[in-house]
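Note sheet for the following structure.
Heads up, one of the protein chains got dropped from this complex, but the rest are sitting where they should.
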Amino acid sequence: MASHRGMVRVIPRTSVRFFKTLTEPYSPTISTDLYTQEKEPRFISLFQNDSRLKTITEEEAKLSPSLIALHARLNLGQDFPLATLARALTCDTKDGQHASNSSLSQVGKRLVKYHVTENMITKYPRLPIAVFSKAVNAYVGTESLSSVGRLFGIEVESKSPIDKYLSGETLETSFGKLRFDSAISKPESGVKHYGKEGITEDVAYKFAVRSIIGGVYLHKGESAAKKFIDEYILSRKVDVESMLKFEQPQRMLLRLLRRNNLPAPVSKLMAETGRHSVAPVYVVGVFSGDSLLGEGQGSSIREATMRGAVNALKAHYLYRPLNERVPSDPERKEPLYVDEGEVYF
Amino acid sequence: MPPYNGAIKAVSVARNGVGAFIRPCRKITLQYCNVGGSSQGLRDFLTQRLTKFATKYPEIEFQVALKRGHPIVRGLYSTTMASNPAILTNDSTKLADVHTNVKTVCLRNLNIDNVENKLKLMVESSGNRLYKPKQAVQSLNQSVRGIWSPFHVDKDHRFKI
């Protein structure tokens, strides 16, 4: 639409709710009896920080239809104020009038990092460290979280303040949109300028998603935050097998077996066809003692041997225990298995 | 030289509905004309049924716009559905432009019931461009049966030359 004049906004009645204020007490799941005002007054005073920036009020936030729709889409419930959601979409800007999401996103970042880490360690206890860190990053990295934010249906505020004024929009309507100082500007068509200040759209989405998680923890408590992370982040798919990379698989397998006091690997040709043809196929099994660790096939014996060693290593590193309960699960009975780390030399 | 060198970077892929389901349709704009006869059905819908309809879908933002011409409904979708072929290829350059899919349908000369049906279609759509699937089943997961190997067939069932 070229003009916004004559536009009527319809706000569904059920979406207009009355929320509590931002400083509503949350239920701490951790006991902090040691640090009361009486016992440690000076320590407590270190945690006081009153920034002069005002926070978005509930009344202002209620005026944005897209914010109300986003709130309903994420099923945040009545405990989660619209004002917090509006704050979660407000990144640090140069001329920002309202408190930004930087602190909320700090809280969210730490929560999501822990829950993904414990989940990954429970699921794949033997992953090499490099693969492990990248697998965690596949969930909590910028690309992943920005994709989550886009799936949430968060819109980016693309209009400049003057455009908004000319089209008759108020400031409140933009509370439902992601607001940030973009590092990328387009001075003319076909030219992109990457500035030093500001952030990219992906990073802004990441901050918003983290902040929403932080807000869920703040207003709805720990188990709700964990559920939110389970449903929106950990439900995504990461193919860990394709992340493994081996430069010298046979050598690595030898180290691994030697460390575990098992016989050194022996490759045995198990089947072959068309040795003198243009397309030979070999199947090689890699054995340690009597047990077949892995089997590979290839068009040369060397290739098949290498694949056999890779498959043997994959069988080891991608081991998944039957009991997949994470340590934060109160119903967990058995201790978590953490491996001893990979060998290097 | 270490036998083991790093890892290959990966990004998680969305599986909407595996954990929580987010309706892809996030915004619907209804554009009508105050004078034209082709807008009659939409005008009826706006006055009689829109409030009830919008209340049913609080996760969708409804916008009503007055503009001359035939009536139009326009849906905005936030799409990273696994069913989208662009997602299946895992091509990050393609991923970028499927996020804001727009679907536009003309509502001219439709009566109030037909308008509502068209709106339901917009609400329930994934927002993906229509395409013909090549396989009956599409999945992000590998086949559980694995790849057939001639060397691992039982002797009795083997092809005899």
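To keep things simple, chains are lettered A and B as they appear, and every chain counts its residues starting from 1.
Definition applied: a contact is a pair of C-beta atoms (placed from the backbone, for glycine too) under 8 Å apart; a residue touches a chain by one contact, two chains touch by 3 or more.
The rule is simple: contacts and distances are computed from a predicted model.
Novice: UniProt name of the unshown chain, from "Membrane magnesium transporter", "RNase III domain-containing protein", "Ubiquitin-like protein smt3" or "Ribosome biogenesis protein YTM1"?
Specialist: "RNase III domain-containing protein"
Novice: Who touches the missing chain here, A:67, A:178, A:218 or A:312?
Specialist: Considering the complete complex, A:218 is the one touching the chain left out.
Novice: Hey, which of A:37, A:160 or A:277 is the one touching the hidden chain?
Specialist: Answer from the full complex: A:37 touches the omitted chain.
Novice: Determine and list the subunit A residues touching the chain excluded from the picture.
Specialist: Contact residues on subunit A toward the absent chain are 22-23, 25-26, 28-32, 34-37, 40, 42-51, 55, 99, 102-104, 106-107, 110-111, 113-114, 117-118, 121, 129, 132-133, 214, 217-218, 259, 263-264, 266-273, 275, 283, 285, 287, 290-292, 326-328, 330, 332, 335-345.
By our rule, only the chains that are shown with their structure count from here on.
Novice: CA centre of subunit A versus CA centre of subunit B: separation in Å?
Specialist: That gives a centre separation of 23 Å.
Novice: In the complex formed with subunit B, which residues of subunit A make contact?
Specialist: 1, 6-10, 12-15, 65-66, 68-69, 72-75, 128, 130-131, 133-135, 137-139, 141, 143-144, 147-148, 150-155, 230-240, 242-249, 251-252, 255, 270-271, 273, 281, 283, 297, 342, 344-345
Novice: Quick one: in the complex, what on subunit B touches subunit A?
Specialist: 1-16, 18-20, 22-24, 26-27, 29, 31, 50-51, 54-55, 57-67, 78, 80, 92, 95, 99, 140-141, 149-151
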